[in-house]
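All protein chains of the complex are present and in place, except for one that has been dropped.
Entry: subunit A
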Amino acid sequence: MNYEVVGITVLWTFLYGYLIVASVDFGAGFFSYYTKRTKKNHLIHNIIQRYLSPVWEVTNVFLVFFFIGIVGFFPDTAYYYGTALLVPGSVAIILLAIRGSYYAFATYGAKESGLYNFLYGATGLLIPASLTTVLTISEGGYVVVEDGNVRLQYGELFGSLYSWGVVILAIVSVLFISASFLTYYASRAKDSNALELLRKYALIWSFPSIGMGVIVFFLLSKRNLGHFQNMMDIWWVFAISFVAFIIATYLIWNRRNYGTAFVMVMIQYFAAFFGYGASHLPYLLYPYLTIYDGFTNESMAIALIIAFIAGLLLLIPSLYLLMRLFLFDADYVEGKK
């Protein structure tokens, strides 16, 4: 493997990590708010708080990691995406800022506040929508370069079926991933009331998520035929994703093995996400930027990869400790600690 592929694989893995942990977080915020409105909050409040409180800050780092890493490995992305994404990027920053700080204000502040909870819950669904703009414009046709100036075509972005398809896919996926994780967490906590409600949410959102996945898949053929054909070439990856989805829903439906079910959901998105990414290569921004012409110099690439390995040696044991204390510690999960 050459450095370019190593670089993009590292970044893509972190983006996948963000996809999972952030989905759980965003969905949890939304469910928490929604159940508060429908007076069912007492059922799942504790589950959500117990999981989220120690990890909310870690979630954010996955995203920072990705966008700092991409500038390190592929500095030219800063030029293209940076210029084009000023407005959608700023919207995403503002939503993330409101969400992160109001989570802390609501959780650690001395008083319950309906407004804080609303801000925290509502932004959870808007952030995935604003972040997906990046994936949408990477397909080409939304960005033009004229006299060395990069411009985003807002009319094209808001008027295209594809971009709305991706937004809806992102939102329903967030709700599905989150509900299936929280179902598992509730089952570990032996909290049957929470389990029932969350299991219902997981099933409600499962079919829209797979349905939108299929729809977006075909909308892409209209948007970027080359990319679509590349995806067809590796159709089996998406078949794995589909099978994993079927197993996950089957297990949740039959009230068994919620842990395996969530692993299946992770495999479902892993296959789809990496299949999508691999078939997008070599383009980072079609048709202007490939991983080859936007790559950093060799000495920086080596330095980054070394830093990355050293960083992982530090992170993996720490993350393991975090999970052992808060995810796999039965007494903590059940609320005894």
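Convention: a contact is a pair of C-beta atoms (placed from the backbone, for glycine too) under 8 Å apart; a residue touches a chain by one contact, two chains touch by 3 or more; residues count from 1.
Operating definition for what follows: contacts and distances are computed from a predicted model.
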Complex member absent from the view - protein name from UniProt, among "2-(1,2-epoxy-1,2-dihydrophenyl)acetyl-CoA isomerase", "Na(+)/H(+) antiporter subunit B", "Cytochrome ubiquinol oxidase subunit I" or "Ferredoxin-NADP+ reductase subunit alpha": "Cytochrome ubiquinol oxidase subunit I"
Among A:Leu96, A:Leu203, A:Ile267 or A:Leu281, residue touching the chain not depicted: A:Leu96
Hidden partner chain, touching residue among A:Tyr3, A:Tyr288 or A:Phe326: A:Phe326
Candidates A:Tyr3, A:Tyr34 or A:Phe105 - the one touching the absent chain: A:Phe105
In subunit A, positions touching the absent partner: 53-58, 60-61, 63-65, 67-69, 71-76, 78-83, 85-87, 89-90, 92-94, 96-105, 108-111, 149-150, 296-297, 299-300, 303-304, 307-308, 311, 314-315, 318-319, 321-322, 325-326, 337
